[in-house]
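For this depiction, one protein chain was excluded, whereas all remaining protein chains were kept in their positions.
Moving on to chain A:
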Amino acid sequence: MKIHLTSIFVDDQAKAEHFYTEVLGFVKKHDVPVGEKDRWLTVVSPDEPDGTELLLEPVGHPAARTYRDTLVEDGIPLAQFAVDDVRAEYRRLHGLGVRFTQEPLETGPVTTAVFDDTCGNLIQIATKPR
């Protein structure tokens, strides 16, 4: 069994496409119309074009909104992405106007930071444990 796709609910798919590609630097993999206004929209890491896809799924269900709002209030991220250097990535994203709810924090071998993806979620970036 392999994890080939994971999903995250987003408020607005167009906004999510912009943030996840232009700001975070992921690459669009699939973009297929579904129904009247929704899309099957996935992105991948440019380092792993055949790696795990992230589905940017429209948040339709009201329960999803409550769930996300409650987690966001407590600063809890809904996904984690690996980066080589959290501090460098923090500086880069901060410079682009990204809002961090947790600045880089060193905890033993791992450094983490948490930011707002502008689509309703908090995302954690972390160094890969070596």
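Basically, a contact is a pair of C-beta atoms (placed from the backbone, for glycine too) under 8 Å apart; a residue touches a chain by one contact, two chains touch by 3 or more; residues count from 1.
Methods note: contacts and distances are computed from a predicted model.
The unshown chain of the complex is recorded in UniProt as "Transcriptional regulator", chosen from "Transcriptional regulator", "Permease", "Sarcosine oxidase subunit alpha family protein" or "ABC transporter substrate-binding protein".
Of the options A:14, A:34, A:82 or A:110, the residue whose C-beta touches the omitted chain is A:110.
By the touch criterion stated above, the residues of chain A touching the omitted chain are 69, 72-77, 101-103, 105, 107-108, 110, 112, 114, 116.
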